[in-house]
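Report on the structure given below.
With one protein chain withheld, the remaining protein chains of the complex are depicted in position.
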Amino acid sequence: MRKCEMGDGLFEFEIECLQIAEHATPGQFVQVRPAESGNPLLRRPFSIAGVDGKNLLLLIKQVGQGTSLICRKECGEHLDVIGPLGQGFPVPCEDKKYLLVAGGYGIAPFIFFTARHRHAQGEILYGAKTKNEIKFFAGHFSDMTSSGWNVSCITEEKIDGKSGLVTDLLEKDLCIRSEYEAVYACGPVGMLRKVAQIAKNYNLPCLVSMESRMGCGFGVCLSCAVPIKTVGTPVYRLACCDGPVFRSEEINWEKL
Amino acid sequence: MRKCEMGDGLFEFEIECLQIAEHATPGQFVQVRPAESGNPLLRRPFSIAGVDGKNLLLLIKQVGQGTSLICRKECGEHLDVIGPLGQGFPVPCEDKKYLLVAGGYGIAPFIFFTARHRHAQGEILYGAKTKNEIKFFAGHFSDMTSSGWNVSCITEEKIDGKSGLVTDLLEKDLCIRSEYEAVYACGPVGMLRKVAQIAKNYNLPCLVSMESRMGCGFGVCLSCAVPIKTVGTPVYRLACCDGPVFRSEEINWEKL
Amino acid sequence: MTKEFAPDLSVKLGRLHLKNPVSVCSGTFGYGEEFSDFYNPSELGALVTKSVTLEERAGNPPPRIVETPSGILNSIGIQNVGVKRFLEEKVPFLQTLKTVRIVSVAGSTQEEYVEVVKMLEGTKGIDAVEINISCPNVKEGGMSFGVSAGSAAALTAAVRRATAMPLIVKLSPNVTDIVEIARAVVDAGAEILSLVNTFRAIAIDIKTRKPALGAVTGGLSGPAIKPLALFHIFQIALKMDVPVIGMGGIMTGDDALEFVFAGAHAVAVGTANFIDPFTPLRIIEHLKEYCRLNNVLKFTSLIGEAKKQIG
Partner (left out) sequence: MTKEFAPDLSVKLGRLHLKNPVSVCSGTFGYGEEFSDFYNPSELGALVTKSVTLEERAGNPPPRIVETPSGILNSIGIQNVGVKRFLEEKVPFLQTLKTVRIVSVAGSTQEEYVEVVKMLEGTKGIDAVEINISCPNVKEGGMSFGVSAGSAAALTAAVRRATAMPLIVKLSPNVTDIVEIARAVVDAGAEILSLVNTFRAIAIDIKTRKPALGAVTGGLSGPAIKPLALFHIFQIALKMDVPVIGMGGIMTGDDALEFVFAGAHAVAVGTANFIDPFTPLRIIEHLKEYCRLNNVLKFTSLIGEAKKQIG
């Protein structure tokens, strides 16, 4: 394993695992074990941010005990990883345009997506809290651009007097353009909810990658339930194996 | 904190703690916290092996989860230590001779004892499992010798065809010499039991440093009970505050 | 004796013959198929399915899982496909396995348990049923069947009449006196006991100041409960003579040995499956190795050693 700190508690990990690298598709994730000793017990899910030969790329943001333990591991240490897990984003059609919307580390699956699908093209809208975050991803953004994807960023922190949310960008973009086949989104649930609403307003199909607490990651513990729109008794689908990517209109946003 | 690996899972730690270094006496111990996260929960007791200005010397042998975590700490890291705790060995009389018997890391309090009491003199008998262990302590042994203490070693592993237990040395020594004021011993309970027996046979006062599982180290949890010889209902004394050094004839060896 | 002798790990639990004493806990192994990406479940001594109810159940609202020190708290709410779909969709895979296949059954009323068991009766690929008596009892006002000797016995007796299959009853540890319940269900026809189910527990989310689980109350599992589970198993071993499948926080081979010494005839791995899906296989290997190193020819001679030693 190799890691590199990008700053503000954000780390890039490169993990050698041919088995996973060979089979991974964008939108899928892996389960990483934070501690041998058992505190915390459970693995932590992270989107696959890319593959490079037999290596796997992950972007990990330190937010609690598990991610702190993972980020404290030393280069060269072994990382216990299970994957690839879940259903990723569908393969884009070559002649269609896509709108990818990401918030924070939600950019991870789209780094993989744009690297894998160089033939496709479209727009990437990225929202961050701080301008630092945008700097961290500068390299990835220029890779995306050279793969034919156009990147627009916005931050909650003011840059040159401008600030805002990625959903503001989305509204603006859809106001002037209408050639998209679909919107794909990954980020915090509040953002996803808003993206789903906006896409619906513009009558665009929308896929969202949902976060959920996961006990196992491979469909046996049934803890990663995502509420689904139904009439009558509630229905849940599993983020780890039915998702994490769902059609936004499937999801019962009110129960989240 | 600084540490140095002597080999075979044995480490020497130097910890800056003026407060403890100032007040420590040989035979006392400190309680070291192995993990912030709480697995294992309890502190681990270690004899004070010396003080050097504001520094504290510990010898720590890796035997389980707690000692492994402590020994894995990096130089410069902070070590959470409480002490000095317990009752140490009494100050020796200047014109008397003492016989110190140690097994394994049980040498620790005697390194401190002989450094502190340069005026006293006598014999040190040291028993080890392997010849490596003797090498590790070579420096300490030569310090002891120059403080006027005579050191004899024996190992369970054959060296030049000879091998044996430290209690064999003790028998032999007491056979030929009888000028000792007392025997002081520190090591595994099996060794202490035998030393106590031999000292009794030679009518010598004997002090032993007892190991016990410790919940707190400062007399409140009552978990470090050492059975005391009585008639009728059992009586216990606390290794952490009544001991760890006890008169051997006080102890109910059968209940250990 | 050579180092390479093969110890006999097999164990008899009533009418069930397990080739090794390692099973998996209901609700932590899906319906078996989910693990076939990792290994062939036929390597297990036995397996227990997720609890099956008469009707399909959607389960509880999320969050359904919270971590606590050395434990996890869950409130899945017996989400399952229902016995009909279970028979159609899940049993065919079980039929391909060469291990003891145990179906866990749950319900809100005695009638529901009986009906499910009747539907399972005679199905190829099912070797035994395990009755999960920790479900809330709708008729008795939400307390579970498993916390009163009377309702536990009545339920066991009713199921006993409904099936000729080997009958396992899974006990709840949330009781004052586990032996009282254990005696009642054995008298009512249980052939094997399995314990423990999870412990009632809650966690509070400091940020919202609310219970952290969507369903408020959950069940605690994992290493945190191991010493509690061992206590209950030891009580039964001291006072009764019934085969016991022990579970609760087993992560390693040494944990499994603790259960065996305490009196468990077999062990089941639960929460550990989520963390390292290969845990049951590692434990089988560890037990084999332990027997070899200690010249134990038959695993069964280790059962209840702690009891023997305190007389």
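The letters A, B and C name the chains in turn, as written, and every chain counts its residues from 1.
We take it that a contact is a pair of C-beta atoms (placed from the backbone, for glycine too) under 8 Å apart; a residue touches a chain by one contact, two chains touch by 3 or more.
Please read all numbers here as calculations on a predicted model, not as lab measurements.
Enquirer: Hey, which of C:112, C:191 or C:258 is the one touching the hidden chain?
Expert: C:258
Enquirer: Return the single residue from C:70, C:163 or C:273 that touches the missing chain.
Expert: Considering all chains, including the one not shown, the answer is C:70.
Enquirer: Could you please point out the subunit C residues that touch the chain left off the display?
Expert: 68-71, 73, 147-148, 174-177, 199-204, 206, 208-211, 216-217, 220, 222-228, 230-231, 234, 249, 254, 257-258, 261-262, 302, 305-306, 309-310
Enquirer: Over the whole complex, note the residues of subunit B touching the chain we left out.
Expert: Against the missing chain, subunit B presents residues 33, 38-43, 82, 212-227, 233-236, 255.
As a convention for this text, only the chains that are shown with their structure count from here on.
Enquirer: Farthest chain from subunit C, going by mean C-alpha coordinates, please.
Expert: In terms of C-alpha centroids, the chain at the greatest distance from subunit C is B.
Enquirer: Provide the C-alpha centroid distance between subunit B and subunit C, rounded to the nearest whole angstrom.
Expert: It comes to 47 Å between the two C-alpha centres.
Enquirer: How many angstrom between the C-alpha centroids of subunit C and subunit A?
Expert: Spacing between the chain centres: roughly 37 Å.
Enquirer: What are the residues of subunit A that contact at least two other chains?
Expert: Within subunit A, the residues that touch at least two other chains are 38-39.
Enquirer: Which subunit C residues touch at least two other chains?
Expert: 69-70 - these are the residues of subunit C that touch more than one other chain.
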